[in-house]
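These notes are about the structure you will find just below.
Left out: one protein chain. Kept in place: all the others.
Naming follows writing order (A and B), and every chain is counted from residue 1.
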Amino acid sequence: MTDAVFRETTAEPRTQAVPLSHLSLELGHLYMEDFEAGPEHLRRHFAQVRPWADAARAAAADRTGGKRPRISTCFLIDDYFTRFSSPAELVPLLLAEADRAGLAVDYLARESGCAVAGKVPVAEAVAGRLVEEPPPGSYGLRPPAAQTGWLANGERSPVARAPQAMREAAVWQPPKETASRRHSVFLDVELWSDAPDGQRTWSCPFLAAVWQLARLGLLRTEGEAVLEPQPHTADGFPEDWDELPPLLRLNPRADPFAAYRTCSVVPNRFLPVEHAVRVILDQTEVDPEALGQAARRSAGEKVAVPDSVADRVSYVFYAGP
Amino acid sequence: MGPAKTAPRVVLACGEVRTSLLPALQALDSRAAAQLLGLRADERVLLSERPNLYGRSPDTLTGVDCPLPSANGARVRVVGTVAARAALTEGRLLQASAYFMVPATGPDHRRPWGHYLVRPGVVEPLGKLPHEAVAEGVLNGGRHGDLDVGLIADGLHTRLLRHPLLDHRPPLRSRPTRLRWVALPAEPGAGPSIERFTLAEDELRTVRLRVPEGTPGEGLAGLCDDLALHDWLLTTVVRILDGIRLGAGAGAAGAPPARQRPRQRPGAGEELPAVVRALRPAVDHLLHLWMPRARVTQELAPLWDALEERPGFTRQWQTLVQRIRDQLTLHAIPSPHRETDMGP
Partner (left out) sequence: MLVFAASDKGGTGRSVTSANLAYQRALTGDHVAYVDFDFGSPTAAAVFDVPGAMRGIAERGLHSYLEGEVPEPARIDIWRQTEHPLLHARPNQSGRLALLPGDAGGGEFVTGEETLDRCVDLLLRLNGEFDLTIVDLSAGRSYAVDMVLAATAHPRMRYVPFRWLVFHRWTRQHVIAAAGLVHKEHGIIRGGVDRGHDEEALRGAIRFVRAAVPDPDSPLWAQGSPAQAAWMQACDDALRRLAAEHRIGDSVVLGAVPLEPVLQWREQLITEEDVLSTQIANKETLEALEEIARRLTDDSCWGRP
């Protein structure tokens, strides 16, 4: 640090760069109930997604000023909360239905990869980067209301706790959204739950927030990129989800997986989850160097990227069952 | 970094450092230091072995939204994040350091939190910043409810002290110190300088710097960590020497009674003399730690020269070290000779 002649690698931070597209377009998010509803359900889904996907592409092209935007598509399958079917059965079906709607899935991801990717505890690392939004009056003392495992977008109602002898208990106070305009939309998000045996289960919104960070190319562990796409080399797909890489590149000629911005086309039942994702992203301090790399690259390309990470994320919620 | 470049120029940087002896019988080796300082699962601890053993944690952020202290009573509200990090030198001296930078102006209302999170270690004023008054206010200590960077350093310090690696068997009694610092812009073209270094209360030191525009806050924090570390060493060794009764035989642990009366039972004289017992830990754990400028950036390193000139940090240290060595040499001589030489 002090001179350029002598260097110690362990004493210098370094951060791997990842290739970036303009847009990461998510074509869907598959849970067991979707699968159980049969192939027609998937068919209807992709048919609904198609026009919005086209609109998202057009909007991305608009932002690049006429140049061909780099856009990659992705699809997420839940293998974390419930295990169902197998890659060998499900993936070909999925791809066929997408293809029928004229959509191509470039990257396929497993939700459990957002919890632990290979040996990297991704979710835990992101949890360690949460910086709670301070309500007015926060002057440096640790907020007394901090609840482990929960994250709110404001101040919770004070809980009645046992007061010192002879002091009166406080009356009820409403919770307050910190960024509220006159009235609050207060949201308190459960990030994880711990089983009695200590086994931690990450919540769906938390993993979805990790998923967004992955798509924005902002995840690093000890400076290395995490959730790097693996090429699909085998002929078919394995029988076990664990044998499938957490992130698989199905289209060898696809644009890079990570992008300056993301757009997800999902049915409107995802709205509460994605609100929670925004609350989480808005309070996550991502690796500053990863952020700097994206900023420098986009500036070089003359593409505007919002400062705030949460603002890089967009959605289309279509009316659906 | 992208977002920070578009921000208005920084006109004030402030911080506070807690320095203490690591409460463990043995100094930590690099591996243990990395464990202690691993505040984040996904970021590595910076470890360095030259010119001394040193580890530094990744930065952690704390969100704040409150007034800044100011000497003229102006209440400037700021919103943003304070950065804090911990460092361990030679596995023995623990420092928790928090700092923030403030630009000259900011938006007139609070922005969404994501805006502040991409500017780590920056707090933005709502409106204009009277930086000279605020700098003075920070050094004097604010009112209750004003931004207290010391609290954040303290919170981190406490968190580290709860680490299971520590056995809480410190080899000597010592007090933590606090060093609070501010850095204001230097005159255009002027280099960095120390305007004032004050020993305030028992444990509080304040430092006032002038630095060229664009000096990174991290570098300033590094300089002030270095100053705090060496000030702690001087303070601690002076106190050790203060507490011993020179020329005494076997007594309580270097502790001369204000009023003479028998305290030690016969037989205790077979133990080490009190002076040796009091000085030994300093030799074992402290004397090798003196190394000014070890982690100071090139542009800030010259600031040490002023302190070496007056009061002469290293000069005082060498005198203290010499005194300790002389005492130990003296006590290596069989005691009858020593007692006669010393006289009453």
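Structural remarks
Rule of thumb we're sticking to: a contact is a pair of C-beta atoms (placed from the backbone, for glycine too) under 8 Å apart; a residue touches a chain by one contact, two chains touch by 3 or more.
Everything numeric here is computed off the predicted structure, so don't read it as measured data.
Here the missing chain is touched by one residue of B:N72, B:N140, B:T158 or B:Q298, and it is B:T158. The residue touching the chain not shown here, chosen from B:P8, B:P51 or B:G243, is B:G243. The hidden chain makes contact, of the residues B:L21, B:A282 or B:L303, with B:L21. Contact with the chain not shown here comes from a single listed residue; of B:D167, B:E213 or B:E309, that residue is B:D167. Contact with the omitted chain, checked across B:R175, B:H288 or B:R315, is made by B:R175.
Chain B residues in contact with the hidden partner, per the touch definition given at the top, are 20-21, 23, 144, 151, 154-155, 158, 161-162, 164, 166-170, 173-176, 202, 243, 245, 252-259, 261, 263, 265.
The rule is simple: only the chains that are shown with their structure count from here on.
A separation of 39 Å divides the Cα centre of chain A from that of chain B.
Put simply, chain B touches chain A in their complex at residues 1-3, 39-44, 46-50, 54, 61-66, 79, 81-82, 110, 112-115, 117-118, 120, 145-152, 155, 293, 295-298, 301.
Chain A contributes residues 1-3, 6, 8, 10-13, 120-121, 124-126, 128-129, 131-142, 178-179, 220-223, 281-288, 291-292, 294-296, 298-299, 307-311 to its touches with chain B in the complex.
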